[in-house]
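Comments concern the structure below.
Only a single protein chain was left out; the remaining protein chains are all shown in position.
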Amino acid sequence: MNLADQIRAAWTWLTTSAHWSGGDGIPHRLLEHLQYSALALVIAALIALPLGAIVGHTGRGGFVVVTIANFARAIPTLGLLLIIVTVMSIGLTPVLIALTALAMPPILVNTYEGIRGVDPDIKDAARGMGMTGPGILLKAEVPVAMPLVLLGLRTAAIQVVATATIAAEVGIGGLGRYIIDGLARKDYPSVVGGSVLVLLLAVAVQVAFVGIRRAVVSRGLRNQA
Amino acid sequence: MIRIVRGAAVGVAVALALTACGSSGDKSGGNPLDQKSSGGGSGGVVVGSANFPESQLLGEVYAQALEAKGVKVTKKFNIGSREVYYDQVKSGGITVMPEYNGALLTTSVDKTSKAVTTDEVNAALKAKLPASLEVLDSSKAEDKDSVTVNSQTAAKYHLKSIADLKPVAGQLTIGGPSEFKTREQGLVGLESKYGLKFKKFQPFDANAQTTLVKLLKSDSIQAADLFTTDPTIAANKFVVLEDPQNVFSAQNVTPLVYKSGLNDTGVAALNAVSAKLTTADLLAMMTKVVGDKQDASTVAKDWLKQAGLGG
């Protein structure tokens, strides 16, 4: 099978209408995939953003946070998932825990580094304008740190979207089904097709973050970082 | 910013090309590298195993039986499903693979085969296997795929045979390895021979038998394709449904061999294993591996010693 045939096979797989409907159809699997990914990302952000911001703002506990985050980065997601599944049984919760653990470190470290790295002069200026601790954090530090914070969120989002495929290993849905089932059945068009979908999703996340960055980062900062 | 987007677009195009080209040549024979991957090159016999504990156990049994006769062995365990490893045996990348004759026949050799008994299956295999491959003697030990239900489902619908499922299958979820969905000895055969259409199929990696067992126990699924030598079937009072239409054919443990990679000593060693191995042995060994968490290598060694085959 040559390159052209291969592309055609994957294209045929992607464009076969039977693959676009029902519980095993692409829209349903895509939705599942997005659902796990988004949920994990939101949970991770809800924990890591405030934590990183507070630690960066106060400057206390920074070393501990970075050390723990580096430690957490090293946790193999699949291993963690299998431990939780073995102990708890199957379900969405183990997948969410594992993906959240994957998403937290980059958000946490980037938020912390971003806030900590804000020029002291900016903080002084804010203080001079009569702002207090929380005001300085929210109105001066967060906007200035925003590019780094977004970078952390983007890294986390891409990792989660690509890694959510392993949910299929423990019987959960998502686009990983096409890859894991395709491997078991030696159905390569399904593997390639599924991978292309995950890839496109990862690219869509990148593009979305370009848009978010435009909307959120103040113009004066856009050329940096 | 636009440049990044454009960069990403170029990236997608290139990556798509790469992924596509990475996957070309998956059809066996078309790829020159396949021939070179012969394990015989290093002078050893490569024993493989599929991705579930019993296959690894049998791989250990074969490997140690060969070693006891002085054959140099390399192990490549936990490779995946038959769909994945079969081509590797065909091209000599793996020399010896523990197989189940019936499943081998209908998954990889002749999907339409009607052979049911051990003799029929082996005759069909001998006739249809590619020239590079052969099956050695089959053992008496059998481990079939099955349709197994939990006790509450069996009681509720008075289930004894797969045929009893016909009126109720639409209300039941069945779990099994991914490949079960597309195999003749799986949902395909269950539909064509019994007219069964289940409400839902819950796919799992073949590795995840223990998870299937948990789900079956908690009634999250009502039926599952469990291997009949799974010690948890008896422990949980699951009911293995009879199969009067023989969707699941004979499944004798049988070595699949890349012919030119194994000498007569090796063949004799594996045939000696097959002569001794019974279903009861297999069940007892699986209880030690899965239940008592003993190592497959230890359990295999004990069995070989007890059978008088371990040097």
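General observations
Think of it as A and B in the order they're written, each chain with its own count starting at 1.
Keep this in mind: a residue touches a chain if its C-beta (ideal position, glycine included) is under 8 Å from a C-beta of that chain, and two chains touch if they have at least 3 such contacts.
Operating definition for what follows: contacts and distances are computed from a predicted model.
Only one chain is not pictured, and the protein name UniProt records for it, out of "Rod shape-determining protein MreD", "ABC transporter permease subunit", "Ascorbate-specific PTS system EIIC component" or "NADH-quinone oxidoreductase subunit K", is "ABC transporter permease subunit".
Which of A:45, A:137 or A:161 touches the hidden chain is settled by the complete complex: it is A:161.
Of the candidate positions B:58, B:103, B:141 or B:208, contact with the hidden chain is made by B:208.
Of the candidate positions A:26, A:180 or A:217, contact with the unshown chain belongs to A:180. Note that of B:93, B:175 or B:261, the residue touching the chain absent from this view is B:93. Within the complete assembly, residues 70-71, 73-80, 82-83, 85-89, 91, 93, 158, 161-163, 165-166, 169, 176, 179-180, 182-183, 191-192, 194-195, 198-199, 201-203, 206 of chain A touch the chain that is not shown.
Touching the omitted chain from chain B are residues 3-4, 6-12, 14-15, 18-19, 22-23, 25-26, 31, 33-34, 37, 42, 46, 48, 51-53, 74, 76-80, 84-85, 88, 93-94, 205, 207-211, 214, 218, 289-290, 293, 295.
The rule we apply is simple: only the chains that are shown with their structure count from here on.
Against chain B, in their complex, chain A makes its touches with residues 1-3, 5-7, 10, 23, 85-86, 89-90, 168-171, 177, 180-181, 183-188, 191-192, 195-196, 199-200, 203, 206-207, 210, 213-214. Considering their complex, residues 1, 4-5, 8, 11-12, 15-17, 19-21, 23-27, 30, 80-81, 83-84, 175, 177-179, 181-182, 200, 202-206, 208, 210-211, 214-215, 218, 220 of chain B touch chain A.
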